[in-house]
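Yeah, one chain of the complex is gone here, protein chain that is, but the others are all in their spots.
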Amino acid sequence: MSETTLTRKREHHFFRSGYLILVLLFIYLPIAYVMLFSFNDSKSMIKFSGFSLRWYEEMINNPDMLESLKYTVIIAVIATVCSTVIGTIAAIGISKARKLIRTIILEVNNLPVLNPDIVTAIGLMLLFLSMKVRRSIVTLTLAHITFCIPYVILSVLPKLRQLDDNVAEAAMDLGATPWKALIKVILPQIYPAILSGALIAFSMSFDDFVISYFTAGMDVQNISMYVYSMKRFNPAVNALSAVIVIVVTVILVLANLIPYLRNKKMNKEEQ
Amino acid sequence: MRKLIEFRNIVKNFDGQIVLKGVNLNIYENEFVTLLGPSGCGKTTLLRILGGFLEQDEGTVIFDGQCIDNVPPYKREINTVFQRYALFPHLNVYENIAFGLRIKKTGEDIISQKVNRMLSLVNLEGYGKRNVTKLSGGQQQRVAIARALVNEPNVLLLDEPLGALDLKLRKEMQRELKRIQQEVGITFIYVTHDQEEALTMSDKIVVMNAGSIEQIGTPLEIYNEPANAYVARFIGESNIVDGIMVSDYKVRVDDKNYECADFGFRPNEPVDVLIRPEDFKVVKPREGVLRGEVKSVVFKGVHYELMVETKTGTSKTVKMHVVTQHDIVNKQAGEKISANDFYVDSDDLINKDMTDQDFISIANAQAWDDQNRDISLTHVRHDIENRPGIYSITFATEKKTEVTVKVYVVHPEYVEDARHNIGISALDFFITADEIMESMAISTDLKTWASAEAWNLQDDSPVSITDVKFDFDPATIQEGTYDITFATQGREYKVETTSAHETGDRVGLSFGPDDIHVMHKEVAEV
Partner (left out) sequence: MKSFFRMSYPYILWIAVFIVAPMVMILLYALTRGGNNTLTFHFTLENFGRFFSDPDFMRVLWTSLRIAFITTVCCILIGYPAALFIANLSERKQTLMILLMTLPMWINMLLKTYAWRGILMNFDDMGSEIKVFIGMVYDFLPYMIIQIHTAIAKLDPNLLVAASDLGANRWKAFAKVTLPLSVPGIISGVTLVFLPAVSSFVIPKLLGGGNYVLIGTLIENYFLVAGDWNFGSAISLIMALIIIAAMYITRKIDRGAEE
């Protein structure tokens, strides 16, 4: 290889890494920025005037903000549990359905995923209003469960279809009733997919704004709605963001690390 | 022996496709029964009905004297070894085997005792803690067998269990399975498409075809006295020829009567006659019952497999004129062109609607430039008429490089062989020595050059020409005229022998009355 092609190659490599670093900077800029300014001494978002924890104090002393955080978590937990249970059961049923029925169910199931959130949102709002159901934390939670289930199904179904058909049959052949076969053989094999479905559901519910905005009553607000409805810029939001970023990062790292560690442990046991 | 399982008139359809056409079958205690047939014959379906994973549309399954049609799989005293084993990937070897016992809430000490006994039965001592997904195919197979047997079923179903293993391992597992069956002494029902597997392991073979049972018998019965040509062809190598049962103990094949051991046919009933390749003895030509020529020899390890032609097929001989011919050079255009004279049959001119492209290929006309690149022939002129005679044809390129050759239009000459219902035709042809030397597949090229064809006289369907005879050496051919004979397949027998022979040897074949097995003709399905 000649000198020039080597140099060109190095230049090319340099350009590539540089570009990727720029994209990463762009993606992490707002996150880093809020974390930095959450410790700012002043209200300014332009000038960092000194380190302080005043916005964290403000956050703790802001009942509305804390309440919205509480509602967000409660709703996300309920929606995750319900949608994971309903979605997993549904996915097992769908995987055994005939092709035509399966296609129809999946097409409808995909509607909330493909539809713009706002269409799903006003549809649910119209449903609740015409049923004369008062919009409240109940309708909000029902709406969250509804848009979370499709993601659970989309996560669990491919894993189910990868399973060897004979495995459930083998369990029954060995004396397990269909229910036992499900608990002892099918669930243990698909639980990673169920977990990742639950994780997606939790994050969808935690992040949702549009659907919550249209289906919640006056008495309940999640974080997104709280931030949206704020009239003036409030740096306490920076503190809230910083806390959430750290919690989310910890959860994601654990979610990625636990299966890895479990595998390692299993390998060790075998030896 | 006690009857354990009885299938009564089992019918099964899948989406309107009939898979089982009313199967009746009895299976006895402690038998090793093999369901044998090609894929799609219904053998796996029958097994799945017995296991309880499929419901038959009609008929009844009786197990130990009781109808089990409405018994779910988990209540049947039957266990299955599945095609791809279906081991539980989230459980280790020990837990896979213990699965059925745990379902029955067996005590821990008994589980451990039984599982360990199974592990030693299948030669997997010490493998209990292994991850099943990391075992080899043969080991997974053993775990699957142990997992099924630990429940002490009355019947073990095995669905092509050795299909995924390589040949050596398969042989080993065949012996192993037979040993295990004899040791535990229960009924094994084994599904396979491998006839050799069936012959080596089974007490009883059930040959299936297209949803019905063709024959039930011991391996020896199935091999020596197949019920019909289908069974004979499926089990082992076989020569099956048409014959006529002249009277009891006398069968006629190719106009010759042979003594045989079979009787009970209608007088002059058309039959299939089976002679196994290993039942022939190869002898000197005049000592043989049949005489013929060795057409091919394949060494099969222990023996040789010969194809012996005892009667030639329908043939036609033509003349090949090897000529010298000079390329025509067009200096101006820098091109060269060449073509051969050719014969064409007046019937072909009418029936085949011959185009310029056809003439170009028969005449082997070609043009090329200085750099040896092919040039297309764009113009073809001729005065050919549909009457025998000599005509001329001219081929030319875009740049007017041209060559003219003679065309001999002749009356068609067929050889028609009414007895075998075969017609064959071929034409004399002109060719250069160079073209013969350059040929990579001389027999195929000779067929093309001579337009050799054979067909069935009744329905005009093509019959292949399997034999091209000539007595020149393509590498050193000189100008002159040569005879070429084209022939269709004659009567050929596959023969196994331990003595070496060479292609072209004249041999005699001898066999006794016991070596002939006469079968009823298969009734064609409507």
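Of note:
So that you can tell them apart, the chains are marked A and B in the order they are listed, and the count of residues begins at 1 in each.
One rule holds in what follows: contacts are C-beta pairs under 8 Å (C-beta built on N, C-alpha and C of every residue); 3 or more make two chains touch, one makes a residue touch a chain.
Note that this is a predicted model, so its numbers are computed, not measured.
In terms of the touch definition stated at the top, the absent chain reaches A within the entire complex. For the chain left out of this panel, the touching residue among A:92, A:137 or A:187 is A:92. Set against the missing chain, the residues A:74, A:105 or A:137 yield one that touches it, A:105.
Across the interface with the omitted chain, chain A contributes residues 16, 19-20, 23-24, 26-31, 33-34, 37, 45-46, 86-87, 89-90, 92-97, 105, 108-109, 111-112, 114-120, 122-127, 129-130, 142-143, 146, 149, 168, 178, 182, 203, 206-207, 209-210, 213-214, 223-224, 227-228, 233, 237-238, 240-241, 244-245, 248-249, 252, 256.
Criterion: only the chains that are shown with their structure count from here on.
A straight line joining the Cα centres of chain A and chain B is 58 Å long. Here chain A touches chain B in the complex through residues 164, 166-167, 169-178, 180, 184-185, 188-189, 266, 269-270, going by the rule given at the top.
Within the complex, the chain B residues that touch chain A are 51-53, 72-75, 78-80, 82-84, 86-90, 99-100, 103-104, 129-131, 134, 147-148, 151.
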